[in-house]
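Below: one structure in structure tokens.
Apart from one protein chain that is not included, each protein chain of the complex appears where it belongs.
Entry: chain A
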Amino acid sequence: MATPTTDRPASGRHQAAPTRLRDQLVGRRKFLTYLVAGSTLTVATKLGIDAFAPGEATAFPTPSLPQPADIQDLGDVLILAGRPTEGLLFTVEILENGRVRVALPRMEVGQGLTTAVAMLVAEELDLPLDAVDMPLAPARPELMFNQLTGGSNSIRSVYGPVRAAAAAARSRLRGAAADRWGLPADGLRTEGGRVHADDGRSLGYGELTALAARLPMADLVVRAKSPSEFTLVGTSQRRVDAREMVTGSFKYTLDLDIKGATPAMVRRPPTINGTVKKVNNLDKVRAMPGVLDVAVIKTGVAVVAETFGQALDAKDALDVTWGPGPIDDLSDEDIRKELRQATIPFIPPVTLPGQHEFEFDWAFLPHAPMETNSAVADVRDDGADIWAGMKSPIVAQQQIAKELGLPQKSVTCHVVQSGGSFGRRLFWDGPLEAARISQATGRVIKLMWTRTDDMRHGRARPAAHHRYRVTAAAGTVLRMEHHTAFVETDWTHGLGEILTATSAGLPGGNFGFAQTVFLLTVKSPYNFGVVEQILNEVPLNMHTGAWRSVYSVSSRGTEEIVVDELAAMMDQDPYEFRRSFLKSDAQRAVLDKVAEEGDWGRSMDDMCAQGIAFHEEYGSRTAVLVELDASDPEDPRVTKAVIAGDYGLPINPRGLKAQLLGGLTDAISVTLRAGLHIEKGLPLEGSYSHFHYARQKDSPTDVQIFILPGDGEPGGAGELGLPAATGAIANAYARATGKKPRSFPIHFPVDFDPFPR
């Protein structure tokens, strides 16, 4: 952010702004344009190649040209797509009781958005944080491409628009006070939810709101604060919804008290996307205690009952003849083979002296949020109301309306805060299924998926194969080739509305979307000479989706392993090697921070080691140093983590630390033990006793997280934490055990008896 300094007040009805001031006035539209222009420009100027690293390192980097994601990342593209409608994003309501209500057209799933965005509102309005109410907006089709929660893009995309809207409200309130008192607005200040005059008079916002709403203010001057004026933004705040959560009064989808809503569950096929041929004991199940209805739907057989317990029993009692699914013959081994074959070969295919090749495999990974797929649906002849966690509610509304044969405007999609997402709730399969059951049975339906169905028939991060070839000579890296193949990631949510969703659904459309996302997110932060990164995809008819950090967890996580192994080949310390080859001082700052705070290089016991790694994405950067104890090689534990994050301008440091902590735990899980085995068309894992997401015993007892101060615009936060932590853990494991990890998760036996299909 550049010039805007003092807040120029709105002139009251009787005080036109002096001409000399007018040139300095920044109207809202210009303000927005300015911010967006500033955002693009900032990204551009942050890039390029800084001078080589200073210091004593003896390896010499070969400068790399900027990659596409350096010039413009996925977040920038989402912001650009949303630009025509960003003026519509926020409506700030000042209530007569002095409270402020601003609906958020993004989804809260635990990432702390309703806290951080409320902070931006409170900052601009000079209000206490607890005076701001921030419900989640329902689907708003007029927003087009601007109501999708993903790509670490929420704060980045709302930072300008929400401040502009709140600053406009503040200007109007001052204008109203100026009018009431007959004073120039210039001399009035705002504090604590009131407008104050120098003579000691003050009026609360609630007392001014009616006047502010009706006063004509053609000369309205809106100037958002510059970061140097922030008093709330940049300070650590606790979550605004925490008290409801710790007292149990917080309402998730299935806790909502919606009149007539009746429990429903679905019996699903024994393989992914299998079909119902025949229900053999329909009458018997209909007669079971508590059962109200049974209906065959596209995805299985739905049971409606008085309680979920009874629905569960009835669902299990169903005897169904199933038709095959599209991947019934496929198991992990076949998929892994296909991925290896689909990875585009290096040219030339022979390995020359000085070239080093590395190959890595990654398993499927379920999102497995604590709250399973769930939704409430009330479908009537003339319309429908749907309640669920929806990160792309506009396209959900469009697709549900299409399926129900209703006009889009007759379907209301209420967005409900969810018990986790990690990318899962970009898809609306739960709400759509609830709508189908409601339409089929004529009842208001409260649909809940079982945990087992959530893991087996939900979505997953696709399995992947990565191949790296690095050409090194005379202490430098001349070239890095990275070819990867993923099972196709489903991008049919598009940019959150039906136009791009439809194009992603066309033949070849999803592949094009995948290429774009890959190019806009995956990049090497190092000066490794000529860098080439190529994605290929293997289309399989199964349920996949973006999982926190999408392509970057495995792409960048494994590149950080390659970096450690290159350092060893060049006889370099992994930290010093990174310092030498990183491109900018900002990158080195986070790395230096963890090396210093984490006492990099300290002596460790046998089978224990440190690991270090770096990652940069969406305008933010992080470094992670972990200590890992592998004295039980089958169950290594990360015992300590030191993390530094640089987000440009941090909005809520405490919230950013929470995101980094979550990223660390995710990385511990996906690197060491957590994944899905696919056997004959179905994941074997059916609950958390099979899917080894970390528990308390796997979590370090010492975690130190540092958020670096900064300015400029805020960078992305939700996904940043994973790739560097993944690399650091794998590197620590390699140093502790002497084994080079090549397949992830590292420990991945089928150490359980799978549930029946």
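As a working rule, a contact is a pair of C-beta atoms (placed from the backbone, for glycine too) under 8 Å apart; a residue touches a chain by one contact, two chains touch by 3 or more; residues count from 1.
The working rule: contacts and distances are computed from a predicted model.
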item	value
Listed names "(2Fe-2S)-binding protein", "Cytochrome c biogenesis protein", "SDR family NAD(P)-dependent oxidoreductase" or "Ectoine/hydroxyectoine ABC transporter permease subunit EhuD", with the criterion being the UniProt name of the chain not displayed	"(2Fe-2S)-binding protein"
Hidden-chain contact residue, picked from the options A:G248, A:P353 or A:G405	A:G248
Residue touching the undisplayed chain, where the options are A:E306, A:E596, A:D635 or A:D751	A:E306
Sole residue of A:L661, A:L684 or A:A717 that reaches the chain not shown, by the stated touch rule	A:L661
Contact residue for the chain not shown (choose from A:R451, A:H543, A:K680 or A:R742)	A:R451
For chain A, the residues touching the chain missing from this view	109-112, 238-239, 241-252, 254-255, 257, 263, 289-290, 306-310, 312, 368-372, 418-422, 448, 450-451, 654, 658, 661-666, 668-669, 687-689, 693-701, 703
